[in-house]
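A single protein chain has been removed from this complex, and every other one stays in its place.
And now, chain A:
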Amino acid sequence: MSPMAHTAPEPSATAPELIRNFSIIAHIDHGKSTLADRMLQLTGVVDQRQMRAQYLDRMDIERERGITIKSQAVRMPWEEDGVTYALNMIDTPGHVDFTYEVSRSLAACEGAVLLVDAAQGIEAQTLANLYLAMENELTIVPVLNKIDLPAAQPEKYAEELAKLIGCEPEDCLKVSGKTGMGVPELLAQIVKQVPAPVGDPNAPARAMIFDSVYDTYRGVVTYVRVIDGMLHPRERITLMSTKTQHELLEIGVSSPEPVPTKGLGVGEVGYLITGVKDVRQSKVGDTVTNYAKPATDALEGYREPLPMVFSGLFPIDGSDYGPLREALDKLKLSDAALVYEPESSVALGFGFRCGFLGLLHLEIVRERLEREFGLDLISTAPSVVYEVTLDDKSQVTVTNPSEFPGGKISEVREPIVRATMLAPSEYIGAIMELCQERRGSLLGMDYLSEDRVEMRYMLPLAEIVFDFFDQLKSRTKGYASLDYNPDGDQVANLVKVDILLQGEPVDAFSTIVHADKAYTYGVMMTGKLRKLIPRQQFEVPIQAAIGARIIARENISAIRKDVLAKCYGGDISRKRKLLERQKEGKKRMKMVGRVEVPQEAFIAALSSDDGSAGERKK
(Lines give C-alpha, C1' and ligand atoms only; values in the text may rest on other atoms or scores of the structure.)
Protein backbone atom coordinates (compact mmCIF):
# COMPACT_ATOMS: atom_id res chain seq x y z
CA MET A 1 0.00 0.00 0.00
CA SER A 2 1.32 3.35 -0.97
CA PRO A 3 1.60 5.91 1.78
CA MET A 4 -0.19 9.19 1.67
CA ALA A 5 1.99 11.84 0.03
CA HIS A 6 3.94 13.99 2.49
CA THR A 7 4.40 17.02 0.35
CA ALA A 8 1.97 17.72 -2.41
CA PRO A 9 3.42 19.07 -5.68
CA GLU A 10 2.67 22.73 -5.86
CA PRO A 11 0.27 23.87 -8.54
CA SER A 12 1.96 26.08 -11.14
CA ALA A 13 5.23 24.38 -10.31
CA THR A 14 4.37 20.78 -11.08
CA ALA A 15 6.17 19.18 -14.00
CA PRO A 16 3.74 17.68 -16.51
CA GLU A 17 5.43 14.28 -16.01
CA LEU A 18 4.03 14.29 -12.45
CA ILE A 19 0.47 15.03 -13.48
CA ARG A 20 -2.23 12.45 -14.25
CA ASN A 21 -5.61 13.68 -15.47
CA PHE A 22 -8.45 11.16 -15.49
CA SER A 23 -12.26 10.94 -15.34
CA ILE A 24 -14.28 8.24 -13.66
CA ILE A 25 -16.96 7.12 -16.10
CA ALA A 26 -19.63 4.48 -15.76
CA HIS A 27 -23.26 3.62 -16.14
CA ILE A 28 -25.52 5.37 -13.64
CA ASP A 29 -25.18 4.07 -10.08
CA HIS A 30 -22.17 1.88 -10.74
CA GLY A 31 -20.36 3.70 -7.95
CA LYS A 32 -18.31 6.55 -9.42
CA SER A 33 -18.95 9.02 -6.66
CA THR A 34 -18.40 6.42 -3.96
CA LEU A 35 -15.07 5.43 -5.49
CA ALA A 36 -14.19 9.12 -5.65
CA ASP A 37 -14.90 9.32 -1.90
CA ARG A 38 -12.27 6.66 -1.20
CA MET A 39 -9.75 8.48 -3.35
CA LEU A 40 -10.44 11.73 -1.50
CA GLN A 41 -9.82 9.95 1.78
CA LEU A 42 -6.80 7.91 0.75
CA THR A 43 -5.01 10.91 -0.68
CA GLY A 44 -5.87 12.87 2.44
CA VAL A 45 -7.61 15.83 0.76
CA VAL A 46 -10.76 15.21 2.76
CA ASP A 47 -10.26 14.15 6.33
CA GLN A 48 -12.25 11.53 8.18
CA ARG A 49 -14.35 14.02 10.09
CA GLN A 50 -15.56 15.87 7.02
CA MET A 51 -16.18 12.77 5.00
CA ARG A 52 -19.71 11.91 3.98
CA ALA A 53 -21.03 9.59 1.29
CA GLN A 54 -20.79 10.94 -2.27
CA TYR A 55 -18.84 13.91 -0.97
CA LEU A 56 -18.72 15.56 -4.38
CA ASP A 57 -22.50 15.46 -4.89
CA ARG A 58 -23.07 18.78 -3.20
CA MET A 59 -26.32 20.03 -4.63
CA ASP A 60 -29.42 19.26 -2.55
CA ILE A 61 -31.01 17.61 -5.53
CA GLU A 62 -27.97 15.41 -6.08
CA ARG A 63 -28.02 14.31 -2.49
CA GLU A 64 -31.74 13.68 -2.37
CA ARG A 65 -31.84 11.72 -5.57
CA GLY A 66 -28.52 10.03 -4.98
CA ILE A 67 -27.24 10.88 -8.43
CA THR A 68 -24.54 13.09 -9.84
CA ILE A 69 -25.71 15.89 -12.08
CA LYS A 70 -22.56 18.00 -12.42
CA SER A 71 -19.00 16.84 -13.01
CA GLN A 72 -16.53 17.76 -10.27
CA ALA A 73 -12.77 18.01 -10.68
CA VAL A 74 -10.44 17.48 -7.70
CA ARG A 75 -6.66 17.71 -7.41
CA MET A 76 -5.15 15.05 -5.15
CA PRO A 77 -1.51 14.27 -4.27
CA TRP A 78 -0.43 10.62 -4.47
CA GLU A 79 2.97 9.09 -3.80
CA GLU A 80 4.15 6.18 -5.86
CA ASP A 81 7.70 4.75 -5.63
CA GLY A 82 8.83 7.75 -3.65
CA VAL A 83 7.56 10.25 -6.20
CA THR A 84 4.58 12.47 -5.44
CA TYR A 85 2.18 12.92 -8.29
CA ALA A 86 -0.69 15.34 -8.76
CA LEU A 87 -3.82 13.48 -9.77
CA ASN A 88 -6.70 15.44 -11.25
CA MET A 89 -9.77 13.30 -10.89
CA ILE A 90 -13.14 14.21 -12.41
CA ASP A 91 -16.26 12.47 -11.11
CA THR A 92 -18.88 12.49 -13.88
CA PRO A 93 -22.66 11.92 -14.00
CA GLY A 94 -24.03 8.67 -15.34
CA HIS A 95 -27.50 9.68 -16.50
CA VAL A 96 -28.01 9.92 -20.23
CA ASP A 97 -29.36 13.49 -19.98
CA PHE A 98 -25.94 14.62 -18.77
CA THR A 99 -23.73 12.87 -21.29
CA TYR A 100 -22.49 16.25 -22.44
CA GLU A 101 -20.98 16.77 -18.98
CA VAL A 102 -19.02 13.55 -19.45
CA SER A 103 -17.69 14.50 -22.85
CA ARG A 104 -16.50 17.88 -21.58
CA SER A 105 -14.73 16.23 -18.68
CA LEU A 106 -13.04 13.72 -20.95
CA ALA A 107 -11.58 16.53 -23.02
CA ALA A 108 -9.60 17.64 -19.99
CA CYS A 109 -8.06 14.19 -19.43
CA GLU A 110 -5.59 11.67 -20.80
CA GLY A 111 -7.19 8.70 -19.12
CA ALA A 112 -10.56 7.31 -18.01
CA VAL A 113 -11.38 4.85 -15.27
CA LEU A 114 -14.18 2.78 -16.76
CA LEU A 115 -16.11 1.48 -13.80
CA VAL A 116 -18.43 -1.51 -14.02
CA ASP A 117 -20.65 -2.74 -11.23
CA ALA A 118 -19.54 -6.33 -10.72
CA ALA A 119 -23.07 -7.37 -9.86
CA GLN A 120 -24.64 -5.76 -12.95
CA GLY A 121 -22.09 -6.04 -15.72
CA ILE A 122 -21.84 -3.82 -18.72
CA GLU A 123 -24.80 -1.54 -19.31
CA ALA A 124 -25.83 0.96 -21.91
CA GLN A 125 -24.01 4.00 -20.52
CA THR A 126 -20.94 1.86 -19.92
CA LEU A 127 -20.74 1.49 -23.66
CA ALA A 128 -21.75 5.05 -24.45
CA ASN A 129 -19.16 6.51 -22.11
CA LEU A 130 -16.49 4.08 -23.24
CA TYR A 131 -17.04 5.15 -26.83
CA LEU A 132 -16.80 8.79 -25.82
CA ALA A 133 -13.49 8.07 -24.11
CA MET A 134 -12.21 6.21 -27.16
CA GLU A 135 -13.20 9.08 -29.46
CA ASN A 136 -11.09 11.31 -27.23
CA GLU A 137 -8.24 8.76 -27.54
CA LEU A 138 -7.99 8.32 -23.81
CA THR A 139 -6.27 5.48 -22.05
CA ILE A 140 -8.93 3.26 -20.53
CA VAL A 141 -8.39 1.72 -17.11
CA PRO A 142 -11.01 -1.04 -16.75
CA VAL A 143 -12.27 -1.53 -13.20
CA LEU A 144 -14.84 -3.81 -11.65
CA ASN A 145 -16.51 -2.20 -8.64
CA LYS A 146 -18.64 -3.38 -5.73
CA ILE A 147 -16.75 -6.67 -5.42
CA ASP A 148 -17.83 -6.72 -1.78
CA LEU A 149 -21.38 -7.53 -2.88
CA PRO A 150 -22.37 -11.19 -2.46
CA ALA A 151 -24.00 -11.03 -5.89
CA ALA A 152 -20.80 -9.77 -7.53
CA GLN A 153 -19.48 -11.89 -10.42
CA PRO A 154 -16.13 -10.23 -11.07
CA GLU A 155 -14.77 -13.13 -13.14
CA LYS A 156 -17.73 -13.20 -15.46
CA TYR A 157 -17.81 -9.46 -16.01
CA ALA A 158 -14.03 -9.20 -16.29
CA GLU A 159 -14.40 -11.38 -19.31
CA GLU A 160 -17.17 -9.21 -20.81
CA LEU A 161 -15.20 -6.07 -20.12
CA ALA A 162 -11.98 -7.45 -21.53
CA LYS A 163 -13.74 -8.52 -24.67
CA LEU A 164 -15.26 -5.08 -25.02
CA ILE A 165 -12.08 -3.04 -24.74
CA GLY A 166 -9.68 -5.62 -26.13
CA CYS A 167 -7.53 -6.49 -23.11
CA GLU A 168 -7.06 -9.54 -20.91
CA PRO A 169 -9.56 -10.31 -18.10
CA GLU A 170 -6.65 -10.09 -15.61
CA ASP A 171 -6.09 -6.48 -16.65
CA CYS A 172 -9.40 -5.53 -15.06
CA LEU A 173 -8.84 -4.21 -11.56
CA LYS A 174 -11.22 -5.29 -8.85
CA VAL A 175 -12.22 -2.75 -6.23
CA SER A 176 -14.86 -1.88 -3.73
CA GLY A 177 -15.67 1.80 -3.46
CA LYS A 178 -17.55 0.93 -0.33
CA THR A 179 -14.76 -0.80 1.61
CA GLY A 180 -11.86 0.84 -0.19
CA MET A 181 -10.47 -2.54 -1.19
CA GLY A 182 -8.22 -2.29 -4.25
CA VAL A 183 -8.34 1.50 -4.43
CA PRO A 184 -4.62 2.11 -3.67
CA GLU A 185 -3.75 -0.39 -6.39
CA LEU A 186 -6.09 1.44 -8.73
CA LEU A 187 -4.33 4.75 -7.98
CA ALA A 188 -1.01 3.05 -8.65
CA GLN A 189 -2.25 1.81 -11.99
CA ILE A 190 -3.57 5.25 -12.89
CA VAL A 191 -0.11 6.69 -12.30
CA LYS A 192 1.41 3.87 -14.31
CA GLN A 193 -0.98 3.63 -17.24
CA VAL A 194 -2.41 7.09 -17.81
CA PRO A 195 -0.01 9.17 -19.90
CA ALA A 196 1.29 12.41 -18.49
CA PRO A 197 -0.03 15.49 -20.27
CA VAL A 198 2.15 16.98 -22.99
CA GLY A 199 2.28 20.62 -23.95
CA ASP A 200 4.64 23.42 -24.72
CA PRO A 201 5.46 25.35 -21.56
CA ASN A 202 7.00 28.15 -23.56
CA ALA A 203 4.24 28.60 -26.09
CA PRO A 204 1.54 31.31 -25.62
CA ALA A 205 -0.91 30.12 -23.00
CA ARG A 206 -3.87 28.08 -24.12
CA ALA A 207 -6.41 26.62 -21.68
CA MET A 208 -9.65 24.86 -22.50
CA ILE A 209 -12.79 25.83 -20.59
CA PHE A 210 -14.56 22.60 -19.68
CA ASP A 211 -17.04 23.94 -17.15
CA SER A 212 -18.44 27.25 -16.04
CA VAL A 213 -20.49 27.61 -12.92
CA TYR A 214 -22.26 30.49 -11.26
CA ASP A 215 -21.62 30.85 -7.57
CA THR A 216 -23.53 33.39 -5.52
CA TYR A 217 -20.46 34.43 -3.58
CA ARG A 218 -17.71 34.18 -6.14
CA GLY A 219 -19.53 35.00 -9.39
CA VAL A 220 -18.71 32.83 -12.38
CA VAL A 221 -16.12 30.15 -11.68
CA THR A 222 -14.53 28.81 -14.86
CA TYR A 223 -12.84 25.41 -14.88
CA VAL A 224 -9.93 24.98 -17.27
CA ARG A 225 -7.33 22.53 -18.38
CA VAL A 226 -4.08 24.17 -19.42
CA ILE A 227 -2.70 22.82 -22.68
CA ASP A 228 0.26 25.09 -23.37
CA GLY A 229 2.04 27.83 -21.49
CA MET A 230 1.06 29.19 -18.13
CA LEU A 231 -1.67 31.33 -16.56
CA HIS A 232 -0.97 33.69 -13.65
CA PRO A 233 -3.16 35.65 -11.27
CA ARG A 234 -3.64 39.34 -12.04
CA GLU A 235 -2.74 38.98 -15.70
CA ARG A 236 -5.10 39.91 -18.51
CA ILE A 237 -6.58 37.11 -20.52
CA THR A 238 -8.57 36.89 -23.73
CA LEU A 239 -11.37 34.48 -24.52
CA MET A 240 -10.60 33.51 -28.07
CA SER A 241 -14.11 33.00 -29.46
CA THR A 242 -15.60 36.19 -28.10
CA LYS A 243 -12.34 38.17 -28.10
CA THR A 244 -13.35 39.57 -24.73
CA GLN A 245 -10.68 40.49 -22.19
CA HIS A 246 -10.74 39.97 -18.46
CA GLU A 247 -8.42 40.24 -15.55
CA LEU A 248 -7.67 37.02 -13.69
CA LEU A 249 -8.78 37.94 -10.19
CA GLU A 250 -8.08 34.51 -8.84
CA ILE A 251 -6.65 31.29 -10.13
CA GLY A 252 -6.49 28.01 -8.25
CA VAL A 253 -7.23 24.32 -7.91
CA SER A 254 -10.09 22.42 -6.25
CA SER A 255 -8.83 20.16 -3.58
CA PRO A 256 -11.79 19.77 -3.26
CA GLU A 257 -12.25 23.21 -1.67
CA PRO A 258 -10.93 26.04 -3.85
CA VAL A 259 -7.26 26.80 -3.15
CA PRO A 260 -5.80 29.90 -4.84
CA THR A 261 -2.41 29.27 -6.48
CA LYS A 262 0.38 31.19 -8.11
CA GLY A 263 -0.76 29.96 -11.48
CA LEU A 264 -1.53 26.91 -13.57
CA GLY A 265 1.00 25.27 -15.87
CA VAL A 266 0.97 22.74 -18.69
CA GLY A 267 -1.37 19.83 -18.06
CA GLU A 268 -2.88 21.30 -14.93
CA VAL A 269 -6.57 21.46 -14.13
CA GLY A 270 -7.99 24.29 -12.06
CA TYR A 271 -10.32 27.25 -11.93
CA LEU A 272 -10.32 30.93 -12.87
CA ILE A 273 -12.33 33.82 -11.54
CA THR A 274 -12.54 36.94 -13.68
CA GLY A 275 -15.47 38.78 -12.17
CA VAL A 276 -17.84 38.08 -15.06
CA LYS A 277 -21.39 37.66 -13.91
CA ASP A 278 -22.81 35.46 -16.62
CA VAL A 279 -21.59 32.03 -17.60
CA ARG A 280 -22.41 32.81 -21.20
CA GLN A 281 -19.48 35.22 -21.18
CA SER A 282 -17.20 32.40 -20.19
CA LYS A 283 -18.35 29.65 -22.44
CA VAL A 284 -17.58 26.00 -22.15
CA GLY A 285 -15.38 24.97 -25.09
CA ASP A 286 -13.75 28.38 -25.47
CA THR A 287 -9.98 28.85 -25.26
CA VAL A 288 -8.37 31.14 -22.70
CA THR A 289 -5.16 32.82 -23.78
CA ASN A 290 -2.88 35.57 -22.54
CA TYR A 291 -3.87 39.05 -23.73
CA ALA A 292 -0.35 40.35 -24.07
CA LYS A 293 1.01 37.22 -25.70
CA PRO A 294 -1.97 35.56 -27.39
CA ALA A 295 -2.01 32.19 -29.08
CA THR A 296 -2.95 32.16 -32.73
CA ASP A 297 -5.03 28.98 -32.89
CA ALA A 298 -7.90 28.24 -30.58
CA LEU A 299 -8.35 24.72 -29.28
CA GLU A 300 -11.07 22.62 -30.77
CA GLY A 301 -14.23 23.38 -28.80
CA TYR A 302 -17.23 21.27 -27.93
CA ARG A 303 -20.56 21.01 -29.59
CA GLU A 304 -23.06 22.90 -27.52
CA PRO A 305 -25.62 20.59 -26.02
CA LEU A 306 -28.88 20.99 -27.89
CA PRO A 307 -32.15 20.92 -26.04
CA MET A 308 -34.04 17.78 -26.95
CA VAL A 309 -37.27 18.21 -25.02
CA PHE A 310 -39.45 21.29 -24.69
CA SER A 311 -42.14 22.08 -22.22
CA GLY A 312 -44.07 25.17 -21.18
CA LEU A 313 -43.58 26.24 -17.58
CA PHE A 314 -46.35 28.39 -16.15
CA PRO A 315 -46.74 29.86 -12.68
CA ILE A 316 -49.92 28.65 -11.02
CA ASP A 317 -50.33 32.12 -9.62
CA GLY A 318 -50.25 34.46 -12.61
CA SER A 319 -48.50 37.15 -10.58
CA ASP A 320 -45.44 34.89 -10.28
CA TYR A 321 -44.52 35.45 -13.91
CA GLY A 322 -41.86 38.04 -13.06
CA PRO A 323 -40.30 35.94 -10.30
CA LEU A 324 -40.28 32.95 -12.66
CA ARG A 325 -38.33 34.95 -15.21
CA GLU A 326 -35.80 36.01 -12.60
CA ALA A 327 -35.47 32.47 -11.33
CA LEU A 328 -34.83 31.13 -14.84
CA ASP A 329 -32.24 33.84 -15.44
CA LYS A 330 -30.45 32.78 -12.27
CA LEU A 331 -30.56 29.05 -13.01
CA LYS A 332 -29.31 29.68 -16.50
CA LEU A 333 -26.14 31.12 -14.98
CA SER A 334 -24.97 27.70 -13.97
CA ASP A 335 -26.92 25.61 -16.43
CA ALA A 336 -25.95 26.61 -19.93
CA ALA A 337 -28.05 23.78 -21.35
CA LEU A 338 -31.27 25.42 -20.22
CA VAL A 339 -32.98 27.57 -22.85
CA TYR A 340 -36.27 29.46 -22.56
CA GLU A 341 -38.39 32.12 -24.16
CA PRO A 342 -41.65 33.76 -23.09
CA GLU A 343 -44.83 32.10 -24.20
CA SER A 344 -48.47 32.68 -23.50
CA SER A 345 -51.23 30.18 -23.29
CA VAL A 346 -54.92 30.85 -23.42
CA ALA A 347 -55.47 28.27 -20.74
CA LEU A 348 -52.43 28.83 -18.55
CA GLY A 349 -51.61 32.48 -18.99
CA PHE A 350 -48.04 33.76 -19.26
CA GLY A 351 -45.05 31.49 -18.88
CA PHE A 352 -41.96 30.23 -20.69
CA ARG A 353 -41.29 27.60 -23.29
CA CYS A 354 -38.18 25.86 -22.03
CA GLY A 355 -35.79 23.47 -23.71
CA PHE A 356 -34.13 20.65 -21.79
CA LEU A 357 -31.62 17.89 -22.41
CA GLY A 358 -34.15 15.29 -21.41
CA LEU A 359 -36.91 14.60 -18.94
CA LEU A 360 -34.63 14.26 -15.94
CA HIS A 361 -33.18 17.65 -16.75
CA LEU A 362 -36.71 19.06 -17.01
CA GLU A 363 -37.67 17.55 -13.71
CA ILE A 364 -34.59 18.87 -11.99
CA VAL A 365 -34.98 22.39 -13.32
CA ARG A 366 -38.62 22.42 -12.33
CA GLU A 367 -37.85 21.11 -8.91
CA ARG A 368 -35.12 23.67 -8.36
CA LEU A 369 -37.44 26.48 -9.48
CA GLU A 370 -40.06 25.32 -7.04
CA ARG A 371 -37.71 24.67 -4.19
CA GLU A 372 -35.02 27.25 -4.41
CA PHE A 373 -37.30 30.02 -5.65
CA GLY A 374 -40.58 29.09 -3.96
CA LEU A 375 -42.63 28.94 -7.16
CA ASP A 376 -45.67 26.79 -7.89
CA LEU A 377 -45.56 25.65 -11.49
CA ILE A 378 -47.52 23.76 -14.09
CA SER A 379 -45.53 22.21 -16.90
CA THR A 380 -47.18 21.27 -20.15
CA ALA A 381 -46.73 17.91 -21.82
CA PRO A 382 -43.14 17.70 -23.07
CA SER A 383 -42.58 17.86 -26.79
CA VAL A 384 -39.63 17.43 -29.14
CA VAL A 385 -38.75 19.83 -31.98
CA TYR A 386 -40.43 19.39 -35.34
CA GLU A 387 -39.37 20.90 -38.63
CA VAL A 388 -42.41 21.59 -40.71
CA THR A 389 -42.18 22.42 -44.43
CA LEU A 390 -45.25 24.09 -45.85
CA ASP A 391 -46.50 23.75 -49.39
CA ASP A 392 -44.97 27.11 -50.23
CA LYS A 393 -41.59 25.63 -49.17
CA SER A 394 -41.33 27.84 -46.12
CA GLN A 395 -40.05 26.17 -42.96
CA VAL A 396 -41.41 26.37 -39.46
CA THR A 397 -39.66 25.03 -36.37
CA VAL A 398 -42.23 23.85 -33.87
CA THR A 399 -41.34 23.48 -30.21
CA ASN A 400 -44.86 24.13 -28.98
CA PRO A 401 -47.49 21.77 -30.39
CA SER A 402 -50.17 24.44 -30.33
CA GLU A 403 -48.08 26.36 -32.89
CA PHE A 404 -48.09 23.49 -35.34
CA PRO A 405 -49.36 25.02 -38.59
CA GLY A 406 -52.79 23.94 -39.77
CA GLY A 407 -53.15 22.74 -43.38
CA LYS A 408 -50.84 23.14 -46.40
CA ILE A 409 -48.09 21.02 -44.91
CA SER A 410 -45.85 19.22 -47.35
CA GLU A 411 -43.54 17.51 -44.88
CA VAL A 412 -42.86 17.13 -41.17
CA ARG A 413 -39.48 16.00 -39.91
CA GLU A 414 -38.97 14.66 -36.45
CA PRO A 415 -35.72 14.10 -34.54
CA ILE A 416 -34.47 10.55 -34.33
CA VAL A 417 -31.96 8.87 -32.10
CA ARG A 418 -29.75 5.85 -32.16
CA ALA A 419 -30.64 3.88 -29.09
CA THR A 420 -28.57 1.14 -27.52
CA MET A 421 -30.17 -1.33 -25.18
CA LEU A 422 -28.36 -3.97 -23.18
CA ALA A 423 -30.26 -6.82 -21.63
CA PRO A 424 -30.19 -10.51 -20.88
CA SER A 425 -30.94 -12.36 -24.12
CA GLU A 426 -34.23 -13.74 -22.86
CA TYR A 427 -35.72 -10.27 -23.26
CA ILE A 428 -34.89 -9.85 -26.94
CA GLY A 429 -38.50 -10.52 -27.89
CA ALA A 430 -39.92 -8.10 -25.38
CA ILE A 431 -37.54 -5.33 -26.44
CA MET A 432 -38.25 -5.89 -30.11
CA GLU A 433 -41.94 -5.68 -29.46
CA LEU A 434 -41.60 -2.44 -27.54
CA CYS A 435 -39.39 -0.86 -30.19
CA GLN A 436 -41.79 -1.91 -32.90
CA GLU A 437 -44.65 -0.24 -31.06
CA ARG A 438 -42.51 2.86 -30.93
CA ARG A 439 -41.79 2.91 -34.66
CA GLY A 440 -38.24 1.74 -34.24
CA SER A 441 -36.06 0.00 -36.80
CA LEU A 442 -33.44 -2.49 -35.76
CA LEU A 443 -29.92 -1.48 -36.72
CA GLY A 444 -28.08 -4.45 -35.30
CA MET A 445 -27.61 -6.80 -32.44
CA ASP A 446 -24.51 -8.28 -30.79
CA TYR A 447 -23.95 -10.80 -28.05
CA LEU A 448 -21.68 -9.36 -25.36
CA SER A 449 -21.53 -12.78 -23.78
CA GLU A 450 -23.58 -15.91 -24.09
CA ASP A 451 -26.57 -14.50 -22.33
CA ARG A 452 -26.30 -10.74 -22.80
CA VAL A 453 -27.12 -8.79 -25.90
CA GLU A 454 -26.64 -5.31 -27.18
CA MET A 455 -29.48 -4.18 -29.44
CA ARG A 456 -29.25 -1.06 -31.54
CA TYR A 457 -32.32 0.70 -32.80
CA MET A 458 -33.19 3.81 -34.71
CA LEU A 459 -36.12 5.41 -32.91
CA PRO A 460 -38.01 8.70 -33.09
CA LEU A 461 -36.91 10.82 -30.13
CA ALA A 462 -40.53 11.59 -29.32
CA GLU A 463 -41.18 7.89 -28.86
CA ILE A 464 -38.44 7.38 -26.35
CA VAL A 465 -38.06 10.47 -24.21
CA PHE A 466 -41.30 10.00 -22.35
CA ASP A 467 -42.35 6.67 -20.95
CA PHE A 468 -40.12 4.40 -23.01
CA PHE A 469 -37.60 3.81 -20.28
CA ASP A 470 -40.24 2.85 -17.74
CA GLN A 471 -41.74 0.46 -20.26
CA LEU A 472 -38.36 -1.01 -21.08
CA LYS A 473 -37.65 -1.56 -17.41
CA SER A 474 -41.00 -3.10 -16.68
CA ARG A 475 -40.91 -5.42 -19.67
CA THR A 476 -37.42 -6.67 -18.80
CA LYS A 477 -37.91 -6.94 -15.05
CA GLY A 478 -35.53 -4.05 -14.63
CA TYR A 479 -32.60 -5.73 -16.38
CA ALA A 480 -32.35 -3.64 -19.54
CA SER A 481 -30.42 -0.41 -19.78
CA LEU A 482 -30.77 2.28 -22.38
CA ASP A 483 -28.62 4.91 -23.97
CA TYR A 484 -29.35 7.14 -26.92
CA ASN A 485 -27.78 9.79 -29.08
CA PRO A 486 -29.44 12.20 -31.44
CA ASP A 487 -28.97 11.09 -35.00
CA GLY A 488 -30.62 13.58 -37.33
CA ASP A 489 -34.22 13.54 -38.35
CA GLN A 490 -36.69 11.79 -40.58
CA VAL A 491 -39.91 12.48 -42.40
CA ALA A 492 -42.89 11.10 -40.57
CA ASN A 493 -46.62 11.08 -40.82
CA LEU A 494 -47.26 13.32 -37.84
CA VAL A 495 -50.39 15.18 -36.97
CA LYS A 496 -51.44 17.65 -34.35
CA VAL A 497 -54.25 16.56 -32.12
CA ASP A 498 -56.18 19.40 -30.53
CA ILE A 499 -58.40 19.03 -27.54
CA LEU A 500 -61.54 21.17 -27.62
CA LEU A 501 -63.80 22.08 -24.74
CA GLN A 502 -67.18 23.17 -26.04
CA GLY A 503 -65.58 23.73 -29.39
CA GLU A 504 -62.72 25.87 -28.02
CA PRO A 505 -59.23 24.42 -28.44
CA VAL A 506 -57.24 24.27 -25.21
CA ASP A 507 -53.71 25.08 -26.31
CA ALA A 508 -52.04 23.43 -23.36
CA PHE A 509 -53.43 20.05 -24.38
CA SER A 510 -52.46 20.09 -28.06
CA THR A 511 -49.95 17.46 -28.98
CA ILE A 512 -48.13 16.13 -31.99
CA VAL A 513 -48.32 12.41 -32.52
CA HIS A 514 -47.89 9.88 -35.25
CA ALA A 515 -51.09 9.55 -37.28
CA ASP A 516 -51.48 5.94 -36.18
CA LYS A 517 -51.55 6.97 -32.54
CA ALA A 518 -53.74 10.02 -32.79
CA TYR A 519 -56.91 8.13 -32.05
CA THR A 520 -55.53 6.44 -28.94
CA TYR A 521 -54.26 9.75 -27.66
CA GLY A 522 -57.59 11.43 -28.37
CA VAL A 523 -59.57 8.78 -26.55
CA MET A 524 -57.19 8.77 -23.61
CA MET A 525 -57.13 12.54 -23.19
CA THR A 526 -60.85 13.17 -23.66
CA GLY A 527 -61.63 10.36 -21.23
CA LYS A 528 -59.25 11.73 -18.69
CA LEU A 529 -60.64 15.25 -18.94
CA ARG A 530 -64.18 14.02 -18.61
CA LYS A 531 -63.24 12.69 -15.23
CA LEU A 532 -61.28 15.78 -14.20
CA ILE A 533 -63.51 18.65 -15.25
CA PRO A 534 -66.45 19.23 -12.92
CA ARG A 535 -69.90 19.36 -14.40
CA GLN A 536 -71.02 22.81 -15.50
CA GLN A 537 -74.48 24.30 -15.80
CA PHE A 538 -74.46 23.33 -19.45
CA GLU A 539 -73.33 20.30 -21.36
CA VAL A 540 -69.65 20.39 -22.25
CA PRO A 541 -68.49 18.33 -25.20
CA ILE A 542 -64.82 17.37 -25.05
CA GLN A 543 -63.41 16.58 -28.45
CA ALA A 544 -60.11 15.48 -29.86
CA ALA A 545 -59.60 16.76 -33.38
CA ILE A 546 -57.08 16.66 -36.17
CA GLY A 547 -57.75 19.92 -37.95
CA ALA A 548 -61.51 19.97 -38.44
CA ARG A 549 -61.87 16.20 -38.13
CA ILE A 550 -63.16 15.01 -34.78
CA ILE A 551 -61.52 11.75 -33.77
CA ALA A 552 -62.80 11.26 -30.25
CA ARG A 553 -65.53 12.76 -28.17
CA GLU A 554 -66.77 12.67 -24.62
CA ASN A 555 -69.51 14.60 -22.95
CA ILE A 556 -69.75 16.17 -19.56
CA SER A 557 -73.46 16.32 -18.97
CA ALA A 558 -74.86 19.48 -17.44
CA ILE A 559 -75.05 19.59 -13.69
CA ARG A 560 -78.67 19.57 -12.61
CA LYS A 561 -78.51 19.99 -8.88
CA ASP A 562 -76.37 22.41 -6.94
CA VAL A 563 -78.38 23.51 -3.95
CA LEU A 564 -78.61 22.67 -0.33
CA ALA A 565 -82.11 21.32 0.11
CA LYS A 566 -82.48 22.37 3.71
CA CYS A 567 -81.40 25.72 5.07
CA TYR A 568 -82.70 26.55 8.51
CA GLY A 569 -81.66 28.90 11.24
CA GLY A 570 -78.79 26.78 12.44
CA ASP A 571 -77.43 26.17 8.96
CA ILE A 572 -76.89 29.72 7.87
CA SER A 573 -73.37 30.39 9.13
CA ARG A 574 -72.13 27.07 7.81
CA LYS A 575 -73.72 27.63 4.45
CA ARG A 576 -72.37 31.13 4.15
CA LYS A 577 -68.87 29.84 4.84
CA LEU A 578 -69.30 27.12 2.26
CA LEU A 579 -70.24 29.71 -0.34
CA GLU A 580 -67.34 31.93 0.66
CA ARG A 581 -65.00 29.00 0.05
CA GLN A 582 -66.62 28.25 -3.27
CA LYS A 583 -66.20 31.88 -4.24
CA GLU A 584 -62.51 31.69 -3.38
CA GLY A 585 -62.22 28.47 -5.36
CA LYS A 586 -63.70 30.22 -8.35
CA LYS A 587 -60.73 32.56 -8.46
CA ARG A 588 -58.47 29.58 -9.05
CA MET A 589 -60.55 28.48 -12.00
CA LYS A 590 -59.22 28.98 -15.50
CA MET A 591 -61.84 29.92 -18.04
CA VAL A 592 -61.86 28.15 -21.37
CA GLY A 593 -64.66 29.92 -23.18
CA ARG A 594 -67.48 29.60 -20.65
CA VAL A 595 -66.10 26.44 -19.12
CA GLU A 596 -64.60 26.76 -15.65
CA VAL A 597 -61.67 24.41 -15.36
CA PRO A 598 -60.07 24.03 -11.95
CA GLN A 599 -56.32 24.48 -11.90
CA GLU A 600 -56.07 20.97 -10.44
CA ALA A 601 -57.69 19.52 -13.56
CA PHE A 602 -54.97 21.03 -15.71
CA ILE A 603 -52.26 19.77 -13.43
CA ALA A 604 -53.70 16.29 -13.26
CA ALA A 605 -54.28 16.12 -16.99
CA LEU A 606 -50.77 17.31 -17.75
CA SER A 607 -48.95 15.21 -15.20
CA SER A 608 -50.12 12.14 -17.04
CA ASP A 609 -49.97 8.95 -15.03
CA ASP A 610 -48.87 7.11 -18.16
CA GLY A 611 -45.36 8.00 -17.12
CA SER A 612 -44.67 10.88 -19.45
CA ALA A 613 -43.77 13.29 -16.70
CA GLY A 614 -41.98 11.22 -14.15
CA GLU A 615 -38.99 9.48 -15.62
CA ARG A 616 -36.98 7.78 -12.97
CA LYS A 617 -33.21 7.59 -12.80
CA LYS A 618 -31.55 5.46 -15.40
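As a convention for this text, a contact is a pair of C-beta atoms (placed from the backbone, for glycine too) under 8 Å apart; a residue touches a chain by one contact, two chains touch by 3 or more; residues count from 1.
Throughout what follows, contacts and distances are computed from a predicted model.
**Q** Looking only at the UniProt record of the hidden chain, which name from "Putative ABC transport system permease protein", "Competence protein ComFC", "Carbon monoxide dehydrogenase" or "Heme chaperone HemW" is the right one?
**A** "Heme chaperone HemW"
**Q** Among A:Ala292, A:Leu442, A:Ile559 or A:Met591, which one is in touch with the chain left out?
**A** Residue touching the chain left out of view: A:Ile559.
**Q** Of A:Glu341, A:Glu433 or A:Glu580, which residue touches the hidden chain?
**A** Going through A:Glu341, A:Glu433 or A:Glu580 one by one, A:Glu580 is the residue touching the chain not shown.
**Q** What residues on chain A make contact with the chain left out of this view?
**A** Where chain A meets the chain not shown: residues 537-538, 557, 559-577, 579-580, 582-583, 586.
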